[in-house]
Every structure is written in C-alpha cells, then in structure tokens.
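Shown next, in structure tokens, is the structure this report addresses.
With one protein chain removed, the remaining protein chains of the complex are shown where they sit.
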Amino acid sequence: MTGNSILSPFNAVKYLFVKPKTIRYPFEPKEPAQRYRGFHVNDWEKCTGCGNCADICPNQAIQMIKMPELESKSGQKNERPRLDYGRCCFCGLCVDICPPGSLKLTRDYFHIHFDPKTFVFIPKDQKTEPGKYMSAEDYSVLKASLSHRKKDYEGFVSDLKFALFEPDRVTMPMIDPDVRKLSFIEQVVGYNPEEAKKEASRCLECRLCEEACPAHLKISDYIQAIYEDKPEESLKKIYEDNPIPSICGRVCMAYCEQACSLSIRGEALSVRWLKRYAADTIKDFITALELKPGTSTGKKIAVIGAGPGGLSVAYFLRLKGHEVNVYDALPGGGGTMRTGPPVYRLPLESIDKDVNYIRSLGVEFIFNTRIGKDVFFEDLLKEYDAVFLGTGNTKSRSTKVKNYEKCELAFDFLSDNKIGKQRKVGKEIIVIGGGNVALDVAREALRLQNIQYPGENIAVKTVSLEDWHEMPATKEEIEEAKEEKIQFNPAWGPKEVVLDNDGNVKGLLCKKVKSVFDKEGRFAPTFYEENEMFLEGDMIIEAVGQAPDFSFIPENLFEKLEFTERKKVKVDEKGMTSIRKVFAGGDIVNVNLDAVTAIADAKVASVGIDAFLSGK
Amino acid sequence: MDRNNLGKWLKSPGKMGQKYSLHALYFCTGCGIIEIPPSITTRWDAERFGVIPVATPRQANLFLITGYVSVKTLRYIIRSYEQMPEPKFTVGFGSCPINGGMYWDSYNTIKHLDKYIPVDGWIAGCMPRPEAVFVAVTHLWTLIDKGMADGYNKYRANYQYYRENQEKILGKLEWPPLFSKNIKHEEYRTIA
Amino acid sequence: MKNTGQLLKEKLLLSFEDIQAEVSDEHRLTVNCRKDTVITVLSFLNNSGYDHLALISCVDWIKDNVLELVYILTAYAEDKGKAKMNILVKTRITREKPGLHTVIPVFENAEPYERELHELYGIHFMGHPRLTPLFLEREYKIPPFRKDFDTRKYVQEVFDQIPFVEDKKAEK
Partner (left out) sequence: MRELELYFGPQHLGMVGNFSITLNVEGDRIVKATANPGFLHRGFEKLMEQRTWIQNFPLVCRINVVEPDHMELMYAMAVEKLAGIEVPERARFIRSIYLELARIGSHLFGLWAYANMLGFDTVANWAMYHRDLVLDLFEELTGGRVYHIYIWPGGVRRDFPEGFKDRIINTLHTIGSCVPDYDNTFFNNRVFYKRAKNIGKITCEEAKRMGAVGQVLRATGMKQDIRKTEPYAAYDQVDWEIPVRTDGDAYSRIWVVRDEMIESVHMIFKLLDKMPEGEVYNKIPNPFKWKIPDKDAYVRCESSRGELGLYLVSNGGDKPYRAHFRTPSYNHGLTILEKALENESIADVGNIMISLYITAPEIDR
C-alpha cells in the first residue's frame, strides 16, 4: 500500500518542543464540571423526610434515619436520608425525584479512607454553620479529601423541567364564573376517569398526607386504587376511616394537600377531588362496599346531632354491632354540612347519599327532633347505654357594634336559603368576616341577587379585620370569589351600622385595622380609630364566628360538664366528657372547626364507647 | 506534598523507597480500570507520583482492585496478591468492593472485599476520578509513613480467617496455603 | 404492494404447516413453532437471506411452566427492505429437563449462545460440541437465570451482606 513509510513517524519529533499537556495535579487542580455528580448534600431545612429518595435508589444505598432532634409536624417527618457510599452509584435519581429539591449532588468527590465504615454518612448542608466549611483560600485538595466540601459546591441539582414527578395538577374543570354566579349550579364539574387516573398517577406514595390528615385516611392506597381504575377498591379504603366521602370530597379542609410534598415546588395532589371522584363514580354504595354491621351486642347508643361527627360515630359503632339512634333537629342528616355550605359547593343529594348509606347499615335516624324540646336529655341518658354529643356550633356570633340588631346572621341566612325559604336580599350587600363562612355567605348572596335582580346593578362587599395574607379563608375560595367579582375590603373593622331616617340600613362605617393578633398570637384586634371608611349597602350580614348551643342540657348536668381554657368541652383520651356515659366530639371539642377533625374525634369516641360498653 | 521533609526521608530510606515507587499490578479486575489508562498517560501522568503499571505480580507492590470483583476474578486476585512480594498495598476502587455497590444483589460478585484479602485504603466514587486516585496515593504515603498500611501483616496474622472466607466462596483452593500457621502480628518485623 | 415481512410470512406459511406467523410493527415478523421444527424454520430463513443470527434468548414463563426460546434473525443484505427486518422465531419447551436440538449446523455463531443458555437456564442442547461452563465459577442448584432462583436470598446466604462490614475476627 502506498504511503507506508518508515520516515513519516519522525514527524512526531516536533512534539518535543511543545508545551506538555499534563495537568500538574495537585498543584494545578482541575475543577469538576458544573453538573458534576459527586457526593450528596441535603438541605435539612427544606427536606421533608418523605423518603422518595430511599424508594427510588436502585442500590438501596439510602436509608431514612430518625433524627430525634427534629420534630415531626404536618408535611414533615423527622427522618433524614443516610447515604452509603459502599452502594451509591452517583446516578442522581434521588435528586431528580426529590420533591422539595433539597437533596443535591455536589462537585466534591474525595473520600479516601482506610476504614470502610466511614463511607456511610448523613448528608447535611452546613453552609450556614461556621467552621464546617473551609474558606476558599484554605481549600486544598489534600485537606478536602479529609474534611470535605468547599463553599457553594453544588453540582447536579434538581430541575423541575426534568424532574421525575409531575409538578402540575390536572386542571379541575370548573363552570365559568360568569355563568356559575347566576344560579346555584355546582361549580366543580369533577374529574372524568382519564383525568382522575392522570391526577392519581402523580402521587409519589410518601404518605406525608396520611400523617397530616386528622382522621389518618389511607390516602396513598385509595389513590393507587383510582390509578389502577378500581374505584370500588378506592371507596372501600376510604370507608375504613371516613364514612362521608361525598361530603368530604367536596368541603374537606384538605390538610393532606397542605402537607403534600409535591406542593413545595409545584401544585399539591388534589386528594379531595380524587376522593370526590371515587364517591361520585360509584352510584350504589351498598353493592360496592359490601360492608355488614357486626354481630349484635344488644347495647344502645344515642347520638345527638347528625353532623360529620355524629354520622361517623354511628357508622363506626354500627360496624361493631351496637344499635345506634341518631337525633337531629333538622329534617335530614349532615348537620352543619346540611345548613352551612351553599348548594353550589355541596348539593343536598351528596349529603343524602352518604346518610342513606349509613342508614342502610341499620342506623336509625330520628329527624325533626330537638333535644330539650321534643325529647329530653335526661331521658336519653336513662334509656341508652351511652350518649354521644356531636351538636357542633349552631349559633352565629355577632359583632355587637352599634345598631347590630339590624344585621343578619350568617347561619340563619345560609340555612334558610338551603333548607328553608330563600331570603329576599338587597342590591348592595356587605358581609362582615374573612373566613370561609363569610365567603360562602357573600357568594350565596351574589347568586341570590342575580336571581332576584337579573340584569340590574348589584354588588357584594366583604369587610374583614385580617389583611390578605392572614385571611382565614382558603386561597382557593378567595380566588373563586374574586373571579365572581366580589369586592374585598381587607384590614377594615366594623365601627357602626349606619341607618337612614326610616331606620333602614344605609351602610357600614369601618375603621382601619392596626393589627389583628397580639404578640402571643391571640385574637386581639387594635384599630386606627380616626381612619374611617364608609361602605354603602342596604343589607349587612355578619359572619364573624360561631358558638355552640348547650341549651338542651339541663342545668344540674351542665354544671358537671367541664370546659377547657379555650371554652371547648373537655374530653379524656377515650372521648368521654366529665359526665359518665356522655361522649363528645366535633366542633364543640375541637379548635379546628371542620368535618375531618370531627371524623377523627368520632373515631376516638367510637373506640372509647365500644371499650366503655364492653367494660374494658 | 512533603518535598520539604528531606530530613524525614533520610531517617527512613526504606519507607521512602516504598512510598515513592508504588508499582501497580497490571490487572483489570472491574470497570474501574477505565480510569487507569488516563491516569497513567499524558493528561494525568501517574508516574509523577511514582505509580507505574508493571507486568507481573512479582514486580508489583500496589494492587488496585478496580471495581466489582466477581467470584471467578476473586480466585485470580487472591493468587496474584499472594504472589506479590511484601510489603504490598491494596486499594479498593469505588463503591463495589466496599459494600457491593451497584451489584449488591448479584449472585456472582463478592460484596466485602476485605473479607478475602486485606485492603489498606478505599476510594469512594463510581468511578473514582484520576484525581481521586492520586489523592489516594498521597494518603497511602501517609499511611505507609505511619506504619498503618500493614495489610500484608494482617494477612499473615489472620491467614486462617482469610483462607476460610476464600474457601467458603471458591470451594477448596487448589494451591497450598501461603503460610503454614497463624502467625502473630508482632512476630513479624516491618521494614524500617 | 406487500412489504417484505408479509411476503415472507406467506412463504413460511406455505412451506410449514404447524407454525404461526405474525407481522407486527412493519419490520418485525414473529414466528411461533414447535421445538422440533425450529431448525428447519431457521435453515429456511437462512436460505431466504436472513443469514445473521443476532441472538438466542430464553424467557422463563414460570406461570405457564415453560421456557420460551427466542431466536432473533436479521439479514446481512444491503437491500433496505430485507436489512430492516427482525425475525423472532419462538418456541416453547417444558421447564423440567428442557432440551432441544442445537442449531449450530445452520448458524455457527449459535455455539456460545447455546452454551450460555445451558449454563444460565439449564437447557440441554443435543448435538452441541461443548456444553461446558462459560461464565460461572460456583455451582448453583437452580440455574441462576430461572425465575425461581432468588438472588437476594442467595446473596444473604453466601456473601453475608448485612450487617454492613463484619470484620471483627480480622481486627483482633
């Protein structure tokens, strides 16, 4: 072949005069690339201890270790990952799955030791702790190999675009605000099976939500069942802890979603809508659930109040074989759920669906019966082996400002509209309050206005002590209200209801709020008295809080009933009050006024009642 | 590096000889070997650290166990290790020899190399970069200085233990035991 | 116009009686046949120009109690249509004492593949010149690639993986 020469190799001689290419390491260190996958570093502040990294590790190099110095709270476990560099392959799957993005790989890769036990360690980002990091000028390769890590040494970090989880929620189809404000049509359409499956597929199964949920529902399991397209399975899982999924699927406070690890950098999994999907897809609970009441024990229990707490107690006790009678003053079940949440959020059919299922198990409901009027509490105590109080808050509080008698009360307004006769509303309504109830009232009033004055100029204004950031209503609710063009006046307090000459409401005089809470975080509003504003309106509704009604308990017994400092009924760990045989739960016991907390109470009380009745 | 410590050098020339002429055995045991050619060629040039690959175990005193060790390789690692003259040093590369690494559930790789032969140092990484190899070499120098890199003495002292472990995996070994009985560590004089 | 796969399928079905052939995915032909016709099917395909045996694989369908052998053929042809074709010839044999004839007479490079399957699945290839161990050093009661061989359990028993490092004896 041509070109083969014995002289041509001598061309290479020219390289004798070229600068050497050797990197004079360690005198001339070479920085690893920006994305280098070296050792781990974990920001403990951000880390939720969810354990996804340990689950995805192909080599089981990551173990979650309990850290006693950390406290567990909602959305936070006191566990942190421990790495074993005798296993780790530096693939970075743990970084890509980390929902808060706290786990990162650094550009540090020196660990050389004669003892293999030193290859296990708990990564922690100690940037802020002086003494743990070397200053850049002190840094040398040889020192680094012993003591680790220079400042700001982040290498391969999480990127939402390439993350292994899906940060964005499947959008829930909603009825357009301009349409929905005209009637009481249910505003949330609900997922269809594909959407539900897609949303369910986002769950990372870290179970932070289950710890955050007061009733500890098996959320991961029922979402997995939805993902596998088995809504019956899913409903069965829900019914293990929660007998009112149709209600909770609509109006739950969704503590789970606040704890969801996806919510840190994306949107939380919509656990509530998925529960609703499971409950709505199944038309017939009786055949789907196949639950049977337990063998009869012959004990009888009276439950006062058919709210979430009462319903749950009845359900759990019925499954244990006790006979349960539920008394309620209203014509149907649901309690506060029946009167409170407007129809566009919680239709009556959904409530009845849950109540009817519990009835089908053999629980007897005695409606339209007010304790203390139709039946007496003392009789119940004599007749039944145990009594559960789930009466909840039924009275609205008032602001007690000047001329407050001219105002409407939120509970009466809501309950009349829902189960009684629709109210006649004004054209310009002022709602006092910044909580969920206030917004319910405001939005309901808006719908009534649209029905009663079609095409006319109407307005709904809310006044709340709290500013935007501390408003107790959920963000979602505020957002929806804004969409419906409800006017907000945050950080204003009512001073006086102004009347015109005929004694009709003319408007509300407000004063600017200085602060709502005192230093200890207690409710103690202060005002700039001179800074005033006048809001015009021909109807004012007060929605500033609720109170329980204990008028049904005779006085000799009421004296025995003990209360806590926060004016709640005191119960022991079994749910029993200071009166023997009487158990309590729900809003009258808890500071958190919501359905799922009531269910949690009911679970405790039902176990307590069962133990009490069986003499344990 | 300790180029200034001339005095120290002169005190212990034996150690100096061991330290600065680490002859690595040319044996590709696992995938970590991929970083050895870069280390010994132009870019990194391991010869600056006195590390060069040599052809046979008889000439070598540094054994780089580069990565995972399968059962079949283990037999040859032991043979090669036993053929190396003392003092000899072993360095385990990467995750796999420490605790199984990537192949922690493989039926054909051993998980803890130090059960079969003594290991003087471990390098974390998968793979360790050439830089890490060099830092490991400098650490090995320190260990040699302090007399801590005495894996070969440990091997003598606990030969029975190692041999038992080896035979547990490999079955009866076809070559006779290197040392006839368990010899106490102290009975062996280290060089210098 | 019919594509190469369909034509080949028709040819195959004409020549052999008890086989099923299926063209999926445009460039893929799957042929299911009995274990004693494998060698004739393969030699037929070899003569039709599919002269490259890419792989002999085996799948352990433990639920059906069968081992499925998969012979994957491609062509060395420069003709585009032919070169794109992947032919998967599948045959099922029992898991107990599995055995079938070697295909070395048709494809010389089947030799190491069959040796490997013999070692990892315990399949006996009749007429194979050397069914000696290929990869493994230790002997296993169950061939290690079968589904009923539990590697994690095996590792626990043999290599004492957990606890982390136990070297007390050596450190004494």
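Labels A, B and C are assigned to the chains in the order they are written; within every chain, residues are numbered from 1.
Convention: a contact is a pair of C-beta atoms (placed from the backbone, for glycine too) under 8 Å apart; a residue touches a chain by one contact, two chains touch by 3 or more.
Keep in mind the model is a prediction, meaning the values are calculated, not measured.
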Chains on display which the left-out chain touches in the complete complex: A, B, C
Residue in contact with the excluded chain [from B:89, B:103, B:134 or B:159]: B:103
Residues in chain B touching the chain absent from view: 25-31, 33-35, 37-38, 41-43, 55-57, 68, 70, 72-73, 76, 80, 102-103, 105-109, 126-127, 129
Missing-partner contacts on chain A, residue numbers: 1, 3-6, 8-9, 11-12, 15, 21, 32-37, 55-58, 89-93, 96-97, 105, 155-156, 159, 161-162, 164-166, 201-205, 224, 227
Interface residues of chain C (partner: the chain not displayed): 27-28, 51-55, 57-60, 70, 72, 74, 76, 78, 80, 83-84, 86, 88, 107-109, 111-113, 133-137, 144-145, 147, 149, 151-152
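We take it that only the chains that are shown with their structure count from here on.
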Leading chain pair when contacts are tallied as C-beta pairs: A-B
Separation of mean Cα positions, chain C and chain B [Å, integer]: 40
Shared interface positions of chain C, touching two or more other chains: 164-165
Set of chain B residues in contact with two or more other chains: 98-100, 104, 112, 114
Residue numbers on chain B that touch chain A, as the complex places them: 1, 42-45, 48, 95, 98-102, 104, 112, 114, 119-126, 128-132, 134-136, 138-139, 143, 148-149
For the chain A and chain B complex, residues of the former touching the latter: 20-26, 29-30, 32, 39, 58-61, 84-90, 109-114, 116, 119, 141-142, 145
Complex contacts: residues of chain B adjacent to chain C: 70-72, 75, 98-100, 104-108, 110-112, 114-115, 118, 154, 158, 161-162, 168-171
